[in-house]
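Reviewing the structure listed below.
Heads up, one of the protein chains got dropped from this complex, but the rest are sitting where they should.
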Amino acid sequence: MSTVNLVYFSWVRERIGKGEETLDLPAGVVTIADLLRHLKTLGEEYEAALEHENVIRAAINQEHVDHKEPIAGAREIALFPPMTGG
Amino acid sequence: MSTVNLVYFSWVRERIGKGEETLDLPAGVVTIADLLRHLKTLGEEYEAALEHENVIRAAINQEHVDHKEPIAGAREIALFPPMTGG
Amino acid sequence: MNAPVTVRVQRDDFDLNSEVAKLSAGRADIGAVVTFSGLCRDEAGTLAALELEHYPGMAEAEIERICREAIERFSLEAATAIHRYGKIMPGENIVLVVTASRHRQAAFDGANFIMDFLKTSAPFWKKEHLGDGTTGGWVSAKDADDTARDRWTTK
Partner (left out) sequence: MNAPVTVRVQRDDFDLNSEVAKLSAGRADIGAVVTFSGLCRDEAGTLAALELEHYPGMAEAEIERICREAIERFSLEAATAIHRYGKIMPGENIVLVVTASRHRQAAFDGANFIMDFLKTSAPFWKKEHLGDGTTGGWVSAKDADDTARDRWTTK
C-alpha cells in the first residue's frame, strides 16, 4: 500500500468533481495505466472522467509521462486532457 | 536626343561624385545597358562607378528593372549597388 | 547555454516594449528580436471570454524546458515566454514569446518552435464562456497543432 497525491485538471477535474486528493493505492498498481484502471473502480464519476483512457495525459512530479511509466516514488501524479494553451 | 533625370546611390553616387543629374542622351541609347555604356564614356569617375556592370542595379520610375529594359518614357532612372537594408 | 530565459504565468496582461527591452537592453550582439503574441479570437461574435486553467508549477517548468531546447537548437541569445491565466476577453492577449538572436532566421524559428511545443505540451486548458451566459465547454485539442509540432522532428 502506497500513498500518492493526485491532481486533476480541465474536464477530468470537473467530471471527478475535485481538483486533488490523496489516495492509498493497492500493491498491484505499478504504472499510470494501472492507476487509471484502479481509479475507474472507485465510482462512476471516475469512470466518466477516464472512460477514454487513450486521451488522458499524465504527469509525474510535473513532467509528462506515458501510461507505461512506473509510479513508484511519485510525490504528485496529474491527470488531464490534451492541452489547449497558447 | 532625349533628356533623362538620373539618380545615384551608395558607392555609385560616391564614385560618380554626385547624387543626381539631368543628361541628354544620344539616339542610340535604348536600354539600361546602352545607358551604362554611354555613361562610361563621360569620364573616369563614371568608369570607376560602373566598371562591374553586372553588379549595378537599375530602377525606372522607382521600380526595379533589368539591364535589357528600354528606357523610353522614363522620368527618373536610378543606378545603385545591391541593396543592404533591413 | 548561458542565454537568459524568462518564464512567467500570470493573470495580468504583458507589455511588449518592456519585455523586449529587458531582453535586449545594453547588448550589441543581438541583431534580431521576434515577438509572437497570441490573442483571444471571436470571429463569430458569440464568445464572452476564454477561461484559461493551468497546472501551477508544471506550467512554468514545461515552458522553461521548451525555451531552453529552443535556445540550444537555434543558438538563441535569449528567450522569454509569458502565458496568462484566468478569464480573457476577445481581442486580449493570451501568450507572448520573445526570442533574440544574432541573425534573423534563428529568432523566427525559435519563436515558432516555442509556440508549437507550448501549444501541445504546456499544461493549459481553455474553456469557452458564451455571450448568452452559457458555457461552450472545453476547447478541443487540434490535430493541426500536433502536426505543427511534429514537423520539428521529421526534418
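To keep things simple, chains are lettered A, B and C as they appear, and every chain counts its residues starting from 1.
By definition in this document, a contact is a pair of C-beta atoms (placed from the backbone, for glycine too) under 8 Å apart; a residue touches a chain by one contact, two chains touch by 3 or more.
This one's a predicted model, so the numbers in the text were calculated from it and none came from an experiment.
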| item | value |
| --- | --- |
| Omitted chain - touching chains that are shown | B, C |
| Sole residue of C:Pro4, C:Gly38 or C:Gly57 that reaches the chain not shown, by the stated touch rule | C:Gly38 |
| Residue of C:Val9, C:Ile63 or C:Met115 touching the missing chain in the full complex | C:Met115 |
| Hidden partner interface residues of chain C, rising order | 15-17, 20, 24-43, 45, 90-91, 102, 104-105, 107-108, 111-112, 115, 148 |
| Residue numbers in chain B that touch the chain omitted from display | 7, 9-11, 59, 62-64, 78, 80-86 |
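Operating definition for what follows: only the chains that are shown with their structure count from here on.
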| item | value |
| --- | --- |
| Centre distance in Å when chain A and chain C are each reduced to the mean of their C-alpha atoms | 26 |
| CA centroid of chain B to CA centroid of chain C, Å | 49 |
| Interface hub residues of chain C, defined as touching at least two other chains | none |
| Shared interface positions of chain A, touching two or more other chains | none |
